[in-house]
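One structure coming up, written as structure tokens, with questions to follow.
The complex appears here without one of its protein chains, the remainder shown in place.
Chains: A, B and C, in written order; residue numbering restarts at 1 for each.
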Amino acid sequence: MGLRLLFLAAVAIAAPASAVLPSEPVPNVAKIPVPWAAHWIVIHDFAFGSLIDSKFSLVDADSRTFLGMVSAGQFATVNLASTRREIYVGETYHSRGSRGERTDLVTVYDMENLAIVAEIEIPPRRANIVVNKSNTALLDDETRLIVLNFNPATSVSVIDTVGHKFIDEIAIPGCAMVYAAGKRRFFTLCGDGSLLSIELDEGGAAAARTRSEPFIDIDADPLSEKAARIGGTWYFISYAGAVQPIDVEPTPKPTQRWWLANPDERAAAWRPAGWHWTAAHPDGRLFVSMAPNGYQGSHKDPAAEVWVFDAQKQSRLLRIPLATAGLSIEVTSDSAPRLLVANVEGKVDVYDATKGELLHTIAEVGETPYMIHRTN
Amino acid sequence: MGLRLLFLAAVAIAAPASAVLPSEPVPNVAKIPVPWAAHWIVIHDFAFGSLIDSKFSLVDADSRTFLGMVSAGQFATVNLASTRREIYVGETYHSRGSRGERTDLVTVYDMENLAIVAEIEIPPRRANIVVNKSNTALLDDETRLIVLNFNPATSVSVIDTVGHKFIDEIAIPGCAMVYAAGKRRFFTLCGDGSLLSIELDEGGAAAARTRSEPFIDIDADPLSEKAARIGGTWYFISYAGAVQPIDVEPTPKPTQRWWLANPDERAAAWRPAGWHWTAAHPDGRLFVSMAPNGYQGSHKDPAAEVWVFDAQKQSRLLRIPLATAGLSIEVTSDSAPRLLVANVEGKVDVYDATKGELLHTIAEVGETPYMIHRTN
Amino acid sequence: MRWLDRIVERSLRDVARRSSRRSFLSLVGASIVGGATLPLLPVARASTAAPATGERAVPAQSTGNPGDPGDPTQCDYWRYCGIDGFLCSCCGGTQNACPPGTEMSPLTWVGTCENPADGLRYIISYNDCCGKSSCGRCLCNRNEEDKPVYRPHANNDINWCMGTQSHVYNCSTAVILGTAN
Partner (left out) sequence: MRWLDRIVERSLRDVARRSSRRSFLSLVGASIVGGATLPLLPVARASTAAPATGERAVPAQSTGNPGDPGDPTQCDYWRYCGIDGFLCSCCGGTQNACPPGTEMSPLTWVGTCENPADGLRYIISYNDCCGKSSCGRCLCNRNEEDKPVYRPHANNDINWCMGTQSHVYNCSTAVILGTAN
């Protein structure tokens, strides 16, 4: 029995006069205009103080309007399709909060309602790693999602994002993190400093594996797994600030390295810094967050600046001093791009990515908003 | 395969010399000394920013040492047995965090390990109400726990705390909140201003119901449901500051009211204030948190002072100005009692309950620690 | 659902974040938010989001109707006289719509609030939105006419996510049902 009827019966309701506000319909649930605008971003709240209750918030980086949110389980991931109005959230639940049966899911949301379209059960060993974009990879035609597993043996789950079903699990022993490299190809980095490239057959099983020579000196100067991609090239950055491009065609392979900082800057120990320290614009601009006075172990310290490069010319275009020290960065992909910086105050600063000016700050977007995803 | 063995194999381990620190055993899990000390308290973190992940923390109010915690679901409750080393947590889960199948539980923890002894499933309609001590009642011999249900029809679930099982559900139409009033008796307050007393038979079913005359003018000056008990008497406080004792024997009934504040103070609108605004010492002292300048709707504003009364003599013993405005209060039951105040900064202030002096402050006890429970 | 805190409270999780290394603090020191005690009014609070620009933490909204005055992202908006919870206007919904993907509870608590534009008292239904976890934005608690839980339809401590698929609370709306005589 709804109490509301009871309440209404107990209170006389006047007939609305002309100036009187009308009664309003219930239920009433907002929708989101589609397609999403170029400057709408998804902010990932890791929720470290309540890890089992994380969230993704959709915010307009221009107006700072909060458009909606998706709740997620612990150590969640998100991938946004551009060819289909869907979002794929990787998440882990226990049936009784912090205990009980574990369920791992890729949960599919539509962009107009942020409502669940499908819950795809996957093997209950998806990697539970602090927010990291390379925990998952949406392959280039967006019909396959690769989800890293870690227990601590490593494998990947292959998901059919069109059919909304789990296809297969592929072992990647000794390797971890996944990077899209084609319609049916991804690669992963390995503990010996090599990369492993995997081609899927049409069904989703591994059709071919190609292992590179070791090219990362993990002990001396490892490449961070927090990379960014421009067209056919992934850009990885080493702790010391070397850029390692990896071309994905015809088979992923490392090409010539170059340095972010000049010798003087390297002497001042300007190094990449922050959590997710790379972002890339499709026009060829590579963004890397940096800090001076680096030391052994400084690689997760917050960043003081964002440096902007022409990745092709390997030349720096701009230094953007951050108004507030930064943790993670992202850039929108349009022609008037915004640089988003998740800052150390738990807010997101919005900069003009071309001029480097701070435009405004988005606040109240979760307890520990550690990562930003563009949506276009 | 455990990676650890691998790690150990990869690193030479020196034999410990005399001054060298020895290797330490794993696994290693701490225990809690029992019985719990008089000044150990349980702090309830409502976790309003992540309601599905609340917690109860055990803290020594003398040393401020954090002794352990229990995670709980949304809108949780806690009852602590004094005759058995057990804790009863009422909680609500959904199988997938914010969605999925609802499960309601009374989860039993032992005091030495804060480990689960039993999970008692109860009807999935336990009251989801902001932290409130009268959502549950542990009856006087501690063999029966009463859990309020609200959907929005009201009932109670009766739990056998010895056999760790759900016994029965009893409807209490039009009434809500539960108060222990004997070994097999509790009462509840009703929407018409009366109280309903229910006697259980040995099995747990309702053997007798006694309804009082209406004695609460809910429209003019309701009694807060946040009451405290001394011996055979419950003390309820009205929004305006009248004390309404309810004697539980032979059948719960209201007795003569008295005022907390004198006429001058009432003219200055000194009224009870805060969230859980009452606490009681078994020696007869009643503690009420108060604020001046009350107005219609001020009853949940933070409190500026705690007033201490001899409940029998209906006389004030002490006014304790709070160093930081208070939300909820509690007092330990020993002969050197501590007054605990959950304050507006999200910390817990510890006062000498007799002298009124602030001793120290307990910090980092959750996001929104709204309630304190003594443990003895 | 309402909340007891009429005033700003401190999340202890802030305190939980520490560092042992000082090397970076010199860099970020000026922008770290601290645990010091400060007087703070809502107006001041709103301006702390971006000291550089003085902007409010949450952008202002308007109903667009002069007959429905005020800012629905602010706790002092007239309809919120009995609300307790996160304002859906800050969460992707509006003052009378739930955020996308949530479900509006069919069961509610009801209050009456005076509209300053026409001086009339309106019956307001505080429908909770359910199925996603705490929105966490724009917490607002006002207790005008709030009664104890044993008069539930006039109480704001109750999670009204009932009769919905999920009973998890996200935020609260304030829907006009009509005028009260």
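One rule holds for everything that comes next: a residue touches a chain if its C-beta (ideal position, glycine included) is under 8 Å from a C-beta of that chain, and two chains touch if they have at least 3 such contacts.
Quick caveat, the model's predicted, so the values are computed rather than measured.
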>> Please identify which residue in B:Ser23, B:Thr83 or B:Gln256 touches the non-displayed chain.
In response: B:Ser23
>> Tell me which of A:Ala76, A:Val106 or A:Met177 is the one touching the absent chain.
In response: A:Met177
> Considering the whole complex, which of B:Met69, B:Ala118 or B:Ala206 touches the chain not shown?
Replying inline: B:Met69
>> Among A:Arg229, A:Lys300 or A:Arg316, exactly one should touch the missing chain; which is it?
In response: A:Lys300
>> To test your reading of the contact rule: which positions on subunit B touch the chain that is missing from view?
In response: 2-4, 6-8, 11-14, 16, 19-24, 26-32, 48-49, 53, 55, 58, 63-71, 109, 112-116, 291, 293, 295, 298, 301-302, 304, 323-325, 343-347, 349, 358, 360-361, 363-364, 366-367
>> Even though one chain is hidden, which residues of subunit A still touch it in the full complex?
In response: 48-52, 74-75, 92, 94, 97-100, 102, 127-130, 132, 150-152, 154, 175-177, 188-191, 218, 222-225, 274-275, 296-302, 325, 327, 344-347, 363-370
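Keep this in mind: only the chains that are shown with their structure count from here on.
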>> If you tally contacting C-beta pairs for every chain pair, which pair wins?
In response: A-C
> So which chain ends up closest to the centre of the protein, judged by Cα positions averaged per chain?
Replying inline: C
> What is the distance in Å between the mean C-alpha positions of subunit A and subunit B?
Replying inline: 41
> Whole-Å distance, subunit A centre to subunit C centre, using C-alpha means?
Replying inline: 29
> Which subunit B residues sit where two or more other chains touch them?
Replying inline: 49-50, 52, 97-100, 152, 367
> Which residue numbers or ranges of subunit C touch two or more of the other chains?
Replying inline: 11, 13, 16, 107, 132-134, 136, 152, 168
